[in-house]
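Omission of a single protein chain aside, the complex is shown with its protein chains in their original locations.
Labels run A and B following the written order; every chain starts at residue 1.
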Amino acid sequence: MRGRAREASVMAAEPATQETEQEPLLEATIRRIVREELERAAKRDPASRRACLIASKGTLDWAYPPFILGSAAAAAGMETSVFFTFYGLNLLRKDFERRLAISPVGNPAMPMPMPMSDIVTALPGMKALATGMMKSMFKRKGVATVRELRDICLESGVRLIACTMTMEVFGYSKEDFIDGVEFGGAGAFLSAARKSHVTLFI
Amino acid sequence: MRGRAREASVMAAEPATQETEQEPLLEATIRRIVREELERAAKRDPASRRACLIASKGTLDWAYPPFILGSAAAAAGMETSVFFTFYGLNLLRKDFERRLAISPVGNPAMPMPMPMSDIVTALPGMKALATGMMKSMFKRKGVATVRELRDICLESGVRLIACTMTMEVFGYSKEDFIDGVEFGGAGAFLSAARKSHVTLFI
Partner (left out) sequence: MRGRAREASVMAAEPATQETEQEPLLEATIRRIVREELERAAKRDPASRRACLIASKGTLDWAYPPFILGSAAAAAGMETSVFFTFYGLNLLRKDFERRLAISPVGNPAMPMPMPMSDIVTALPGMKALATGMMKSMFKRKGVATVRELRDICLESGVRLIACTMTMEVFGYSKEDFIDGVEFGGAGAFLSAARKSHVTLFI
């Protein structure tokens, strides 16, 4: 239609009109194309398809979030990295379960069978009691163990990166860690995180 | 079609000026338009208008950040979601204030009237003392209570989402929670977070 109209106006020897008519059209068309491409680009926004987490804690309770969120992100089709640093490094060690405990001391938000002051929660045996309680609570409800969640992460392609600086400080060697772990510093974390919408320090 | 029009105008013997002027302009014009559109798109970058927080702790001190940042984000015109998981779930319970305490044990950074070792801060009554101290400190300075901040969040359209997996594990039911709460899993969090620049694990 537009072509015909223009052709006709050309025939009528009015090229000036044709030009003034064509010019706004041209720009409108370009803007439409640009917006289409932008919309397409926004949909495939690569940052929305990447998650980059830091796991900095090594207790039983804080072991769940990085592995649960990491495996959930991978299941949602996201390129996922978890960087383990400080106490979190424990979660990648072969013997991690021996050290995986929780302490109710200093955390009055922990659900306990009865109110206790910290002088009680600090008593010998309370750490083992709380750790056992939490493990059985998760097991009863059919939540995977930390080891199972870690395996799911590895199987679904989540990159598990051990912080080399912490390894140095704590005196850990590469042999202490499970197979499939990568090694890197803060730079490795940042180069993945700067391209990700989801970045969490756990 | 458009080609024909141009051909015709060439025939009309005004082509040289029109063509030489239009052609170099064309690519430059397109690039200008594209850059304009990109700049416009960057300004309305939807990720910069969304915030997605995780509230994972349930003590009095850590109750403030998710509600303060959540209400501040909403006040700044951002689409805001806060996902409550683990101990953080407590903050959405009807009876949350009964459990909202802090313990000075294990946190030497807490401002205290005098230096104390943890064997002292762990004594019966110290938790109530520290909790009372912090509440009155905030009140004296005119900071809203946690309950008031939570109400502000709800009134300003912040989505408060309770983690269904934690509910299951801790044995909570929907009736335990205040009105206006949504329920969802890690997937619900990720689908909001992957579109947000501001993502924080508190």
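A few comments on the model shown:
Throughout what follows, a contact is a pair of C-beta atoms (placed from the backbone, for glycine too) under 8 Å apart; a residue touches a chain by one contact, two chains touch by 3 or more.
Predicted model, so just to flag it, every value in this text is computed and none were measured.
Think of the hidden chain as still there; on chain B it touches residues 1-4, 6-7, 10, 15-16, 19-24, 27, 30-31, 34-35, 38, 42, 45, 47-49, 51, 61, 64-65, 68-69, 72-73, 75-76, 78, 105-111, 117-119, 122, 137-138, 141, 143, 197-202.
The omitted chain makes contact with chain A at the following residues, 29-30, 33-34, 37-38, 41, 46-47, 54, 56-59, 85-87, 90, 99, 101-103, 105-107, 118-119, 121-127, 165, 168-170, 185-187, 189-191, 193-197, 199-201.
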